[in-house]
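Missing here is one protein chain; the remaining ones are kept as they sit in the complex.
Read from first to last, the chains carry the letters A, B and C; within each, the first residue is number 1.
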Amino acid sequence: MSNAKERMVVRAARELQPGMVVNLGIGLPTKVVNHLPADFPVCLHTENGLAGIGPTLPSDQANRNLIDAGGAYVSTIPGSAFFDSATSFALVRSGRLDLTMLGAFEVAANGDLANWKIPGKFSPGVGGGIELAQKAQRVAVLTTHTDRAGNPKLKERCSLPLTAQACVARIFTDMAVIDVEANGFTLVETAQGVSVAEIIDATGAALRVPDTELPKF
Amino acid sequence: MSNAKERMVVRAARELQPGMVVNLGIGLPTKVVNHLPADFPVCLHTENGLAGIGPTLPSDQANRNLIDAGGAYVSTIPGSAFFDSATSFALVRSGRLDLTMLGAFEVAANGDLANWKIPGKFSPGVGGGIELAQKAQRVAVLTTHTDRAGNPKLKERCSLPLTAQACVARIFTDMAVIDVEANGFTLVETAQGVSVAEIIDATGAALRVPDTELPKF
Amino acid sequence: MKLPDKQSSIEEAIIHVKDGDTVMLGGFGVPGTPFALIRALVQHGARNLTIVKNDANEPNMGVDHLLQSGLVARLITTHLGLNAHAIGLMNSGQIDVEFNAQGILAERIRAGGAGLGGFLSDIGIGTELAEGKQVIEQGGKTYLVEPALRADVALLHADRADSFGNLAYVATARNFNPLMAMAADCVIAEAEAVFPLGGLAADDIHTSGVFVDHVAKLGALSKEYAVVQR
Partner (left out) sequence: MKLPDKQSSIEEAIIHVKDGDTVMLGGFGVPGTPFALIRALVQHGARNLTIVKNDANEPNMGVDHLLQSGLVARLITTHLGLNAHAIGLMNSGQIDVEFNAQGILAERIRAGGAGLGGFLSDIGIGTELAEGKQVIEQGGKTYLVEPALRADVALLHADRADSFGNLAYVATARNFNPLMAMAADCVIAEAEAVFPLGGLAADDIHTSGVFVDHVAKLGALSKEYAVVQR
């Protein structure tokens, strides 16, 4: 992981508040867990049926019956509980997730999220992502600011099929922290060594930049 | 319990076939269990959350947390399982009950059952009876043939609010065993010492009487 | 990571009930009824409550204390057969009573807890219980639309718990408790024993602490919890 991505993940980890129930999506979001203090009071949920995820285990220590939704071999901590898939999504849909962190192909200025399908190229199915995006109390996105070709992932409107409408509250990228507000994207923090002009240039929609000094991460 | 009622219950107990899942309603049906052989292979269900009811216990041996839907202190047998009320009625509604035996105020010639409400006099709520009556694979009724005033309980049509439509397959009374068929009530067996004429007289709807000799119980 | 601590006293927990709230109460008859929380709610005195419970217990027990104190405006239930006092209040118009088929009440609560709007059922079609309900065709069959039911507060009784609020019930004291645990904005559980984290086995927990906001250890059990002598 690049230094910029690493700092993005470290910054995102600060988004978790004590006492929260949190679902960390597959990919970059999962790595957030490596940056939490050992005694941090939080409950991590995985949609295949566990509240209270413990550290990921190497395969020689793995329990063949204990994985997270991404297939990683995880562990339990004292107080963990298992449940079936219906109960797991009951938890999600009834609003018991305080926060979810998800990856993204595109995020729109109104908070629309597209992260599951690229027509004609990538359509493995939506899995549990749609319910996380639509029902968590707060949805944060972790993503590189641009795609591999350098095209902005933050756009006026999503061009890809949506995962959920107007769901994203905050975006952590390798360049910035950006909030989705009523009038669109607002710059909140900048990555070290990245100028506001560079961020504006890499963002595919209007970006409100406050007059005040912005924190760096 | 009168001798005639006792014989009705004994006869009804023969309705349980090996391997069945059975719900015995509050009142007379519950007494059926006293007439099953100790090793009879059957699973008794109670809608408050138990499959595998064991014998009723006197209060000095009772478990304060273990009752049936009628409030009687029951016991478990090896292999009993507890579940919540939603699962308990999932079992009922999805057709996993092979048989239920219920009480009745009225049974109509088309199998309609009324057993929960007498407008202006008795309206404690429907409880779980409606789902048992509507969804068990087979519904049998245990009832006295007439009410305390001598009026027939088996009628052309129910006058009381229905529990469920066209659900009753067989009726065990203190006078007879009667089946509900496409064309109405059919006499199947008679109680000892009761004439066919008496049964016809006590029945408030047409009663088909086969030409053959009928068994007595 | 460490799971948060949600231990509370019964008195601290019950203040979350406010006038006008809908309050779900676990229990089917005596087993699973949160008698201590109900006693505390009577003391707390929140008024104009809508109570959701399978039954109204018996006179001078559990729900009946709330009824006698005049705190209840409405009761959503399945059967009042063992409480003539509740039937009297209903018949005299002092409380409004809504009867549900028992499995339908259970399922409406579960739907609320599952974040659904309701469900399709054919239970009660052709009877007066279907009157006034929305009818829908689905897959060539006719169903009633049964709306989901949620509460402001759920009061539960568990056999044992841990400090995160994981709950386990015993025998037929389970009944509506795990359903209500999922269906309220604020979930308060009383437990006969509260263990440190790890005191309940992860495979044997009936309600994940994720659903529970406050857990209170019971002291000596009152007589209401005991076997009813008839």
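Convention: a residue touches a chain if its C-beta (ideal position, glycine included) is under 8 Å from a C-beta of that chain, and two chains touch if they have at least 3 such contacts.
Everything numeric here is computed off the predicted structure, so don't read it as measured data.
Colleague: Considering the entire complex, write down the shown chains that touch the omitted one.
Modeller: A, B, C
Colleague: Check the options C:126, C:147 or C:198 and report the residue that touches the missing chain.
Modeller: C:147
Colleague: Thinking of the whole complex, not just what is shown, which of A:92, A:109 or A:176 touches the missing chain?
Modeller: Per the contact definition at the top, the residue touching the missing chain is A:92.
Colleague: With respect to the chain omitted from the figure, which of A:3, A:63 or A:183 is a touching residue?
Modeller: Touching the chain that is not displayed is residue A:63.
Colleague: Considering the whole complex, which of B:19, B:58, B:120 or B:210 touches the chain not shown?
Modeller: B:19
Colleague: Touching the hidden chain in the full complex, which residues of chain B are there? Just list them.
Modeller: Residues in contact with the chain left out: 18-19, 21, 33, 36, 38-45, 51-54, 76-83, 86-87, 89-96, 135.
Colleague: Touching the missing chain, which residues of chain C?
Modeller: The missing chain touches chain C at positions 107, 111, 114-122, 134, 136, 138-139, 141, 143, 145, 147-148, 168-171, 174, 202-204.
Colleague: Tell me which stretches of chain A touch the chain missing from the display.
Modeller: 46-50, 59, 62-69, 71, 73, 76, 82-86, 88-90, 92-93, 123-128, 130-131, 134-135, 161-165
One rule holds in what follows: only the chains that are shown with their structure count from here on.
Colleague: Think of each chain as a node with edges to the chains it touches; is that a line, ring, star, complete or other?
Modeller: Graph shape, chains as nodes and touching pairs as edges: a line.
Colleague: With centres defined as the mean of C-alpha atoms, identify the chain lying farthest from chain C.
Modeller: In terms of C-alpha centroids, the chain at the greatest distance from chain C is A.
Colleague: Tell me the chain pair with the top count of C-beta pairs in contact.
Modeller: Highest contact count among chain pairs: B-C.
Colleague: Just give me the whole-number Å value for how far the CA centre of chain A lies from that of chain B.
Modeller: The separation of the two C-alpha centroids amounts to 57 Å.
Colleague: How many angstrom lie between the centres of chain A and chain C, each centre taken as the mean Cα position?
Modeller: For chain A versus chain C, the centre distance works out to 35 Å.
Colleague: At least two partner chains per residue is the criterion; list those residues in chain C.
Modeller: 110
Colleague: If a residue has to touch 2 or more other chains to count, which residues of chain B qualify?
Modeller: none
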